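One chain of protein is taken out of this complex; the other chains stay put.
Per-chain residue numbering starts at 1, and chain names A and B are given in the order in which the chains are listed.
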Amino acid sequence: MILYLLKRAGAGFVIFLTVTGLCYVLYNIRGAEAIARSLLSTDAGLDQIRLKVVELGLDRPLIVQYVDWLGGTLTGNLGVSFASGQPVSALVATRVPVTLSLIAVSLVLTVIFSVLLGVLAASRGGAIDRVVQGLSVVLGAVPSYWLALVLVIVFALGLRWFPATGFVPITQSFWGWAATVTLPALAIALGSTLGLAVWIRSSIIDMQRRDFVRTLRSRGLSPRAIMYRHVLRNAAAPTVQILGLMIINLLGGTIIVERVFALPGIGSLALDAGQRADIPAALGAVTFLVFVIVVINLTVDAANGFLNPKVRTS
Amino acid sequence: MIITETTGAVDTGRAARRGLFRIMLRNPLNVASMIVLALFALLAIVGPWIVPFPPNLVRPDLVNAPPFTSEFVLGGDLAGRDILSRLIASAQGALRSAAILSVVSFALGVSAGLIAGYFGKLFESISNWLFSVILAVPGIIVLISLYTIVGTSTTLAMAVFGVLVAPSMYFMVRTLTRAVRKELYVDAARVSGLPNRRIIARHVLIAIRAPVILMTAGLAGVGIAVQAGLEFLGLGEPAVPSWGSMLTDAFFNIRLAPEQLVWPAIALGLVTGAFSLISIGLRDALEGTYVKPSRRERSRRIEAVRHGADARTEEARESPPVTHGPEPDGTLLLEIRDLEISYVQRKAITTVVAGVSLTVREGEVVGLVGESGSGKTQTVFAALGLLPDEAIVSSGSIRLGGVELLGMPETEFRALRGPGMAYVPQEPMSNLDPAFTIGSQLVYGLRAQNGCSRTEATEMALAMLERVGIHDPVRVFRSYPHQISGGMAQRVLIAGAAASRPRLLIADEPTTALDVTIQAEVLDLLRDLQQETNMGVLLVTHSFGVVADLCDRVVVMRDGRVVESGPVRDVFDAPKAEYTRSLLDAVLDHAPARGELNTKEVTRA
Partner (left out) sequence: MPRLLSVEDVVVSYGRGRKRHQALNGVSIALDEGETLGLVGESGSGKTTLGRAVLGLVPVESGRITFEGRDITSAPAPERRRLARQLQVVFQDPYSSLNPSMTIRDILIEPLVAQGLSRKAASARVAVLLDRVAMPSGALDRYSREFSGGQRQRIAMARALALEPRLIVCDEPVSALDLSTQRKVLDLFIELQERTGVAYLFISHDLAVIRYVSHRVAVMHRGEIVEDGHAREVTEAPRHPYTQRLWASNLVADPTEQAERRATRLALAAATVP
């Protein structure tokens, strides 16, 4: 098991390098001078531009810049923002709670409700089953920002139950935080919750028709014992993998939803910094997001290893 | 392994290629989606010509005009442009996005998947790694980075996104190709000398055709949604109208004129929803979804069976079974009388058991023998209460120790399982829970039965494993099912069944899946256990050899009814029914051996 996890962690590190490297290349693709020009005022002269280039270290070969940045990042120093001169780590730190709140809440909502609905749909069948399947189609087809807009119109502007914009940190006020986080988290989570619920439902029904479940019934085990100890356990492994994939999609939704609800999170940092050619800040945001993804993947792998003996023992 | 009859589960339909379209049309949702998509495609193509106003035409007097109040039918947006025209004109961009995305992910995913799945080795290792990395790359982030830097080219962005979603296509195609590659008909084609590319074209492509179309449809919808999302974020070609940018504009105006959000939202929702529904509809048509029959549906089916007469039941009444000799002595354990089991699929009724009667007494081993489709497994499943939901027991009685089992509530039945009757299945591997060790499965079962402590249960389990002839009980106790052999697994299953000291043991082809030498040993085990506990055994088998080895009495079944029954010696020595005679004749044990090859007689046609 340890060996397996180490291997997966190694793979995660490779992904980290690849994504940050790729983004590094993309951000620098316009060339040093174009970047410098966009950071200065529009009437800047050529000399000023060249000075800026040297000042920011953009004249060095790309690979050197990247390795330098990487070294700094791995020790916690994310560099200095081109635009404001602030250390990027501080910038990122102020925004992390926002995005983290969104991710955490939508994740918790997704897991709890998808399991509940999935198990319900599988065991009761009939109307509940059809409703869950129908809803999943409707809500899964539409993008999360669409849902976000609908939610804003109905609940924020219409019913005025929740604020439409802004973020209150949890340290300041729990209920204030909850109010600002609810709608965005719902927008992100709704589609994936129902999609996952349908998946869980199919997985459970599939498991129930397996031979070993029939044999367990013949031993006199109660349906509850069979469902919770055996069926769910076996259905869990493939579900966890799907969940991992869904979470990555969830992250994409986070970025757009931050825009709709005007939440000062990592997503909007990446967007704004990118548009301003503030490369260190943009990269800082990207780093955080990739880090989250790698951690999630590792957790999913660990869960998979725990749930699936074949993976563990080979 | 003999292909015995299935569990009788109703086949909800693997669609034949031709019938696919017709099946899809049955579902109104599919029809609606297809209409929406057709409309969408039409608008995309002819849109620019049929718009009432040029999409970028500005009418300052109609800024934020409400809908249905001016020549701008759906109103004017924040810059004074016609919303309806912009709505229609956006379709083209959306279609282009979907097309580029689909083409790129299709080309990349399918070609790499085919090669990796078919040829494997180095190519597969490399492409697996490559696509895993691509899969882990957060698409939105890359797209955003790309957009803000390189400029606003929708085509490029969609192409890049196509690369980013290609992994899902790749992994699916690779898995399917690998599965087809292992099929025996591919081996046969290779032996025939068919070159690889023809095998791929002929066999693999046919198998992956449908899933690929399905996934492409799904991806197209995703492409439209993502493209709109990027435009919503303000990253898009500003001069080209799109639903996403219309949403942004409307969002700015959200307090002034919230209804402006409605039109692009509907358009976007309809199209993405239609793509999603179509791909689900396709999947359902191909595989058939299992829907638990509601209680009303079940009652309807039961009524249908009671009223309908089946050829089999008629036949059964006309030719009653042949019985040898008088009823034996001994306490009656299991008594099945005139059992009838049917299945209903759409309007057709199939009777799989048409009036079967048999008995098992304490201390005797009864063999239930028949070929596939004879209904023998269905009969014992009925006794065990393990028939699938779709099965309808329309008449008859099953008594265990005098107590009627049919119609008994499940909670009461559960108490009987274990000490009353136990079950040994046919396939050892698929009947053990793959997620738990052998030991924990046995211990859990024992504790559920006896309520003893974990230590006690562990001791009992180890003793049982040794009793069934496993030489290293501790190792097996700690192993997972995939780590032990088929023979050992079957012994474990027998241990599990015998643990509760049942009065009646029902074994369904317990040795069919095992090697010949192991089979003999397992039969020895069953014999020993039976003699030790004096339990009654009902043994389902297709082999007369097993009957000759283990059974006291034999019941021969064919097409859902009993043809002959009696003590083993009597039936074997003097079979009275023609069917029994023909089966015994087909046995090869006493057939002449081939003899030596006479080289002079070898002719070449």
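Operating definition for what follows: a contact is a pair of C-beta atoms (placed from the backbone, for glycine too) under 8 Å apart; a residue touches a chain by one contact, two chains touch by 3 or more.
Just so we're clear, the structure is a prediction, and the values are computed from it rather than from any experiment.
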Among the chains present in the display, which ones are touched by the chain that isn't there? B
Only one of B:V58, B:A207 or B:I302 touches the unshown chain, namely B:A207
Using the touch definition from the top, which of B:L122, B:A239, B:A348 or B:L588 touches the missing chain? B:L588
From the list B:F119, B:F413 or B:F572, which touches the chain that is not on show? B:F572
Pick out which of B:L29, B:V163 or B:L194 touches the chain that's been left out of the picture. B:L194
Contacts of chain B with the absent chain, listed as residue ranges: 1-3, 16-17, 183-185, 187-195, 198, 202-203, 206-207, 371-372, 486, 515-520, 542-549, 568-569, 572, 582-584, 586-589, 591-597, 599, 601-605
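Please note the rule applied: only the chains that are shown with their structure count from here on.
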Hey, how far is the Cα centre of chain A from the one of chain B, in Å? 32
Interfacial residue positions of chain A with respect to chain B in the complex: 11, 14-15, 18-19, 22-23, 26-27, 29-30, 125-126, 129, 137-138, 140-143, 145-146, 149-150, 152-153, 157, 205, 209-212, 214-223, 225, 229-230, 233-234, 237, 248, 251-252, 255-256, 259-260, 270-271, 274-275, 277, 282, 286, 289-290, 293-294, 297, 307-310, 313
Spell out the residues on chain B that touch chain A in their complex, using ranges where they run on. 9, 132-133, 136-142, 144-146, 148-150, 221, 225-226, 228-229, 232-233, 247, 251, 254-255, 258, 261, 265, 268-269, 272-273, 275-277, 280, 290-292, 294, 384-386, 388, 410, 414-418, 422-423, 425, 427, 430-437, 444-445, 448-449, 480, 482-483, 493, 496-497, 500
